[in-house]
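Note that this complex is displayed minus one protein chain, with the remaining chains in position.
Each chain gets a letter, A, B, C and D, in the order it is written, and its residues are counted from 1.
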Amino acid sequence: MVEAHRHDSGGSVGIEFKHVGKTYADGTVAVADFSHHVPSHGTVAFVGSSGSGKTTLLRMVNRMVDPSRGAVLIDDEDVRELDKVRLRRRIGYVPQAGGLLPHRTVVDNVATVPVLNGMSRRAARSDAAELLALVGLDQSLAQRYPAQLSGGQQQRVAVARALASDPNILLMDEPFGAVDPIVRRDLQDQMLRIQAELAKTIVIVTHDIDEAFRLADDVVVLRAGGVVAQAGSPQSILASPADDFVRDFVGADRPGRNLRTVDVDGRRLVVDGEGRPVGVLR
Amino acid sequence: MVEAHRHDSGGSVGIEFKHVGKTYADGTVAVADFSHHVPSHGTVAFVGSSGSGKTTLLRMVNRMVDPSRGAVLIDDEDVRELDKVRLRRRIGYVPQAGGLLPHRTVVDNVATVPVLNGMSRRAARSDAAELLALVGLDQSLAQRYPAQLSGGQQQRVAVARALASDPNILLMDEPFGAVDPIVRRDLQDQMLRIQAELAKTIVIVTHDIDEAFRLADDVVVLRAGGVVAQAGSPQSILASPADDFVRDFVGADRPGRNLRTVDVDGRRLVVDGEGRPVGVLR
Amino acid sequence: MNILLDALAWIFDPSSWTGSNGVGVRLAQHLAVTVAAVLIAAVPAVPLGVLVGHTRRGRGAVTALAGAVRAVPTLGLLTLLALLMGVGVGAPLLALVALAVPSLLAGAYAGIEAADPVAVDAARAMGMSEWQIVRDVELPLGAGVLMGGVRAATLQVVATATLAAYTSDTGLGRYLFTGLKSRDYPQMLAGALLVAALALLLDRLLATLQQRMTLLAHRPAVDARPGA
Amino acid sequence: MTWLQNNWSWVVELTLQHLALAVPAIVASVALAVPLGRLAHRRPRLRQSVLGLASVLYAIPALPLLIVIPVVFGIPLRSPLTLVIALTLYGTALLVGTATDAFVAVDEGVRESARAMGYSRRAMFWRVDLPLSVPVLLSGIRVVTVSTVSLVTIGALVGISSLGTLLTDGFQRGITSEVVTGVVVTMALALLLDGTLLAVGRALTPWQGRRRSHTVTEEVAL
Partner (left out) sequence: GGSDPLANDGGSSDTIVVGSQDYYSNEIVAEIYAQALEAEGLDVDRQFRIGQREAYVPELESGSIDLFPEYSGPLLQYWESKTPARLSDDVYAALQKATPDGLRALEQSPATDQDSYVVTREFAEKWDLSTIADLAKVTDPLTLGGNSEGESRPNGPKGLKSAYGVSVDFTPIEDGGGPLTVKALADDDIQLAILYTADPSIRENDLVTLEDTKGLFLASHVVPIASDDVDKDAAAVIDKISAAMSADDLVRLNQLSVEEERPAKSIAADWLEAEDLA
């Protein structure tokens, strides 16, 4: 398994899931026994069908969920030994639907954690303004309230907010699930740019295998109960799915994945199994 | 223009938009002057940015909106001459978020229009059960209420309901906008299958250019005010965008559209400009 | 309708406004009893409601409690309390406090619960302590609904505070009882009109406050469409 | 408790009288408030006046109302009708807001799609708007029920017999157990009716499942 290999060679930095399990109060076993290493500055994506335990795993990192068994280590330190509130302030978190505070302006939303950490409001706001620029938002939006933004703009603010305390780790739970496909692609582009620039350790949860392939170096496909079906690079997963479940999940047999080329107006178009165009071949 | 060509050859059947315009009571000119012909048994997709008048155009067909200027003809008959209520009962309609009646079971939702049309409840229910099978829903779901279904299942019910009166025309307003990408693809597959089987005249409104390319024979890209930027087959639009607006809109310059091939594990993978895998070349 | 004209005449008669039994004094007393009852009721009700709303525990018990208190006939409660406590403003005040509790409680927990759970979750994930979540997120977001509870409670208390005159010489209720017993119906109706006017005034005031608070929490969306 | 042993049949009789006053008032409140709420929903311009009037009504103390109603309607002071009218006014005032909210709460998307399926206006009201407003409406009716049952007691002040009679009579005679009986039976009656409505509501709205379906307004309404 690729995962095991990484585990050995990854060394001591990054995030380490060590045989973690979670049974909720009502008896649901969300995660049975999960181990994985996320290298420092790497981007890992957890994908899997609904209820497979992705969110549960993600939230173990910032102790929004405490594992019933096993441990999560950040840079070799068991998170359970750290104070919850302080831990969370040094980890960025982007929830699915933004989760912005509706009664604070955009800039104050971004400044929230620095202010909690004791930075002056003035300094925090000026930092926030820079972050807004980084995520591609115009200064003119800084004084608006979240409801006055489009869904895509809200997600950008959520990303800026998560970056505000300059965290080493960024957790993203279906961060672009609520926006339409065009905006989604824009946001993905922006994430790639930011990651190239800032090199955070990122854990991203998504339903969308294409999104996982685009954003992550390392993709973990989960089955129910947090069982790893396959883990590895996007290329290796698409080229050699471990089993039928993964093959089905990444759609390796979908007409959309089975491409051929056609010539239209003198250009070579790539079309899928149904003849729908996918792109232009260079 | 492809549209003009079709118009001439399409003959008298299908849906004809004849210089329609719509100015809302508050003075908004949603559509200035729009003409297009949707051939019988064809599928047309209206795409365009938010506010470009797609919904307005769609709703002119079943008289949910009456045009301020021009006329919509169905099989050469001006819809304005037809009784609203009766017209609507013979046109299937799938709204974005299903719009199912929350207080009726799945099977009764599907049976709604036939019962309104005077069919006995018993007969309508038995027809409904068949339609549920057609859209890939298990019989066991028939007695549930909409809230007890997933988003994707709800959309399937909405499609079944739209088909219940065996309409010749199906109107779909961002029918899969509210479901996640995996389910969305499933629903698109199902639509393709149903269309192959039933050959309805379909007008679909979508934000998602890929969805339009997948589902429609004929794509109409709209600018604000219902102005046609380009109309034609998916292939022709992707291969030769009419102008920068369309090029940008269909993302012809996106790295995702600029593909090349790489060999992984002995198979030829198609990857995009950023090296992310898109599919396997046969 | 003669009686209505007489009542209005009574209200606009300057002599009704003077002295220790004058409208001015009685209005002030009535207002004081109302405000006192709502404030006293808020002391246990609001924190309890906030606690229930924040922890999402004990909602069933609290709803049942509020329902039961709501079902208590105020007249009966007042009678029992008066038999226990004797004359004075104590018994009616306590009865009014009981009247105000359910609305305040419901307003508080509904307000806190109304805060978008995603925003609350995000606040927690950002590293806000539970108290900071209550203070900086849930209370500001729930303030409008909470004020709705205060408003409902005030409206009920102000109308029912007439009962204070049953056992003590307090408030506008005095005109009602004097009018009833001495068959001076215009005076009685005048009292009722004054109570209603006071109630409406307070209601408008609180409604404005509520609107402000709601607006703080929920900015109206502007049309951010590119095409618009 | 001697008192209760000696008087239980009277208590039963008063309970029935209490019901005979409360139930018609509750039914009348619903019958008035639903169309008014519908009107307020359909005509936003009328909304302010309807809701404003409701809060005026609600702000009038009960006792004088019991004196004014006979004058206005020309009925005897101690006619049960006086009390029923007063309670109906309060109940309607209390319910109109919730009834409006109930119609507002009907999902606009659902109405749209019903319209697109070819529902006529009338069918729309009876088969879509009304059934879908039931959950919110019912929560309002429950509040009105509880408050009406407890408010019936004030009739005793002007000689209209109900469980409230136990309060005034017990008070005059200084019999605490009589007053307590009055309070407890009134509460029990209110909660019993409330529970019945809850059960009826569940039966009427099977689509609601076990989810809690409360809105804020309804909770705060009273």
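The rule is short, and it goes like this: a residue touches a chain if its C-beta (ideal position, glycine included) is under 8 Å from a C-beta of that chain, and two chains touch if they have at least 3 such contacts.
All values derive from a computational prediction rather than experimental measurement.
Touch with the chain that is not drawn comes from one residue among C:V137, C:V150, C:A165 or C:A192, which is C:A165. In the complete complex, the hidden chain is touched by one of D:T15, D:S161 or D:Q208, namely D:S161. Touching residues on subunit D toward the chain that is not drawn are 2-3, 6-7, 10, 76-78, 156, 158-161, 165, 168-169, 171-175, 177-178. By the touch definition given at the top, subunit C reaches the unshown chain through residues 82-83, 86-88, 165-169, 174, 177-178, 180-183.
Everything that follows uses one rule, which is that only the chains that are shown with their structure count from here on.
Per-chain Cα centroids separate subunit B from subunit C by 53 Å.
Measuring from the averaged C-alpha position of subunit A to that of subunit B gives a distance of 31 Å.
Counting partner chains per residue, subunit C shows two or more touched chains at residues 225. Contact with two or more other chains is made by no residue of subunit A.
Looking at the complex, you find that subunit B touches subunit D at residues 62, 64, 84-89, 93, 95-104, 112-113, 116, 145-148, 158, 161.
The part of subunit A that touches subunit B in the complex is made up of residues 177, 180-182, 185, 192, 207-211, 213-214, 234-236, 238-240, 251-252, 254, 256-262, 264-265, 267, 269-272, 274, 276-282.
Contact residues of subunit D toward subunit C in the complex are 55-56, 58-65, 67-68, 71, 143, 146-147, 149-151, 153-154, 156-157, 163-164, 167-168, 170-171, 174, 176, 179-180, 182-183, 186-187, 190-191, 194, 214, 216-217, 219-222.
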